[in-house]
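In this view, the complex is presented without one of its protein chains, the others remaining in place.
Letters are used for the chains, namely A and B, taken in the order the chains are written, and counting of residues starts over at 1 for each.
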Amino acid sequence: MATASKAVADSRANLPFVYRQYSAEQLKQVLYKMYLIRRFEEGAEESYMRGLIHGTMHLSIGQEASAMGICMPLAEDDQITSTHRGHGHCIAKGAEVKRMFAEFFGKTTGYCKGRGGSMHIADVAKGNLGANGIVGGGIPIAVGAALSSKMMKTGKVVVSFFGDGANNEGAFHEALNMAAVWKLPVIFVCENNGYGMSTSTARSTAVKNIADRAAAYSMPGVIVNGNIFSEVAEASHKAVERARAGEGPTLIESKTYRHRGHSKSDRNRYRTKEEIEDWMSNRDPITLFESELREFGFIDDKGIEAIREAVAKEIADGIEFAKASPSPDVSETGNYVYTEQA
Amino acid sequence: MDAMVRELSYAQAIQEAMAIAMDMDERVFLMGEDIGVYGGAFQVTGDLVDRYGADRVLDTPISELGGAGVAVGAAVTGMRPIFEFQFSDFATLAMEQIVNQAAKMRFMLGGEVSVPVVMRFPAGSGTGAAAQHSQSLEAWLGHVPGLKVIQPATPYDAKGMLLAAVADPDPVMIFEHKLLYKAKGPVPEGYYTVPIGKADIRREGRDLTIVATSIMVQKALDAAAALEAEGIDVEVVDLRTIRPMDKQTVIDSVKKTSRLMCVYEAVKTLGIGAEVSAMIAESEAFDYLDAPIVRLGGAETPIPYNPELEKATVPQVPGIIVAARDLVKGVR
Partner (left out) sequence: MPTEVILPKVDMDMATGQISRWFATEGQQVKKGDVLFEIETDKAAMEIDAPASGILRDVTGKEGVDIAVGAPVAWIYADGEVYGDKAPISPLVGEMSARPTEGDAVPPTSQREASPSALPGISPARGEIDPSSAGRRATPLARRLAREAGLILSAISGTGPHGRVVKADIDAAVAGGAKAEPAAKAPAEVPTSTASAPAVKAMSDDQVLKLFEAGSYELVPHDNMRKTIACRLVEAKSTIPHFYLTLDCELDALLALRSQLNVAAPMKKTDKGDAPVYKLSVNDMVIKAMAMALKAVPDANASWTESAMVKHRHADVGVAVSIPGGLITPIIRKADEKTLSTISNEMKDLASRARSRKLKPEEYQGGTTAVSNLGMFSIKDFAAVINPPHATILAVGAGEERAVVKNGEIKIATVMSVTLSTDHRAVDGALGAELLVAFKNLIENPMGMLV
């Protein structure tokens, strides 16, 4: 991405990182995408409640700044592995919401042709190697992708998103160790939303901060406020630079909060309405970013309204596209189990 | 084949195959625990690290789950990893990555990726390594759509099937019996492949089909030689691949001999023998059966340490002879 010109940069010298680093257009685009993630998930939730979507889903509403901030410095051919709470990562990495809706609706036009659904949403062409139904399942795979990058000298950086729950999986520790030993271009991003399903990190994790785990694997451990876009993007920038320079992996702990339950069957018994209300009212990442943009003069109310309207249209069109798309034929159930031999 | 044929051990044949694969394709690399200067737990990689360097003969930490995941990730992103487990028993540590990730990734992503990873598993009993280092777990993985599972029984097949596995776009799991590593056999020089999914008739016969896997192929052949003196003519089918299984070769053989016995080292119950038997019972060969189907498999116990007990746990040549004789003579 082009960065802001020198003159502009000087005028923003005292502003937070992203306002120095990116153009107004780029930042408006970020706001657009944060809204797109939010409205996509609300649309998916609505469709789910109406019985249009099968199975379950895990919403990342409240974590949009984390997904956008981490993906901000990534190039299109950089890669990510994602999680069951991966809709935001997918959009942040460049996926189209209409094909995501189509996937959720189980249609052939979906990213996985209706075979994966919400939990396996992917966009390989944009470098998203897939969400994962197994907690921690994507972390070693990201290390493998980074090993490919190093061996094939492609210069690609790989980001592995995972939640706080995954930091207690063996795969996390094995993968971080190997990445550090081999100095691989990989960034481990723990989106700590406070709860692994219902169990809080305080009850599940021996260290206070998951970033503290980085010390065990001789890599930088960075804590950011995951609800402040600029903070997340700045940490990601540094980690990407370090990875591209061949200095090895970084562990970023992005502290955030999911407004919704773990999945659609969550009854929110483990947290209070007051706690949820506080995060929604006082620490909403979109509200925070929007007010900064306004305060620093990057956008006005009219601009914001235009973004909201454009997002609403893209979402409505996406749902229409998904509804109108064909379902796969039952006779094709066996496809994609193995590579079709020519 | 014009290439010169030499006698090589099974382990040498595998090593040669890996070297050829690395020579032919720079995306191919080896990873595993102590496969570098140590040469691998069974000296299969040997001195390959000297020829290809530590980057392409990559020692991993003792991290089976993570290592398998790294291999999967590398395969998805363009490399051709060959991942060696020290013992097939350690597949249990990596089941998540093998079963949930490697096997399903292509399917879950609607065909957008393929996972050309090869995993090698030294398997089987007979080395006194006891219960946690002697198992035959191939049927576990054979149960998973998305994986291919092979069990070469000869040095020739070990080389040809490994090269076929490397060329295959999907995850291939190779179970190598540890007692076979020193077995010698003719192996041509240079590149050749033995197809995955194709069984081989090792010995033709009229009276009985023995479907065997891995080390049991040689045992079945030894039994067949002994039975020949009694006028019993045994056909030995080496299954070679357990997923996808070559049903037609087995069906045709049973239609010819009208009798079927399955011999395999893994625990008898719920294993390859059950699968082959059921497959025959469901097939056109059913109407050709002139005797009940017999399975000879491992005992329903972990593998014991004591050498006599260990031998008694898995099928041996005398047992195969008796079972085959009883079957053909109509005692069963």
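Here is the rule we go by: a residue touches a chain if its C-beta (ideal position, glycine included) is under 8 Å from a C-beta of that chain, and two chains touch if they have at least 3 such contacts.
Because the structure is a prediction, the values reported are computed rather than measured.
Summary of contacts with the chain left out: across A:14, A:265 or A:331, the touching residue is A:265. In the complete complex, the residue from A:53, A:112 or A:315 that touches the missing chain is A:53.
Contact residues of subunit B toward the unshown chain are 258, 282, 286-291, 330-332. Contact residues of subunit A toward the unshown chain are 47-56, 105-106, 264-265, 267, 273, 323.
We adopt the following convention: only the chains that are shown with their structure count from here on.
Averaged C-alpha coordinates put the centre of subunit A at 41 Å from the centre of subunit B. Those residues of subunit B that touch subunit A in the shared complex are 27, 29, 55, 60-61, 63, 65-79, 81, 96-97, 100-101, 105-114, 145-146, 148, 169-170.
Per the touch definition, subunit A reaches subunit B in the complex via residues 79, 81, 110-116, 120, 122, 124-125, 129-130, 132-134, 137, 139-149, 151-152, 170-171, 173-175, 177-178, 181, 335-340.
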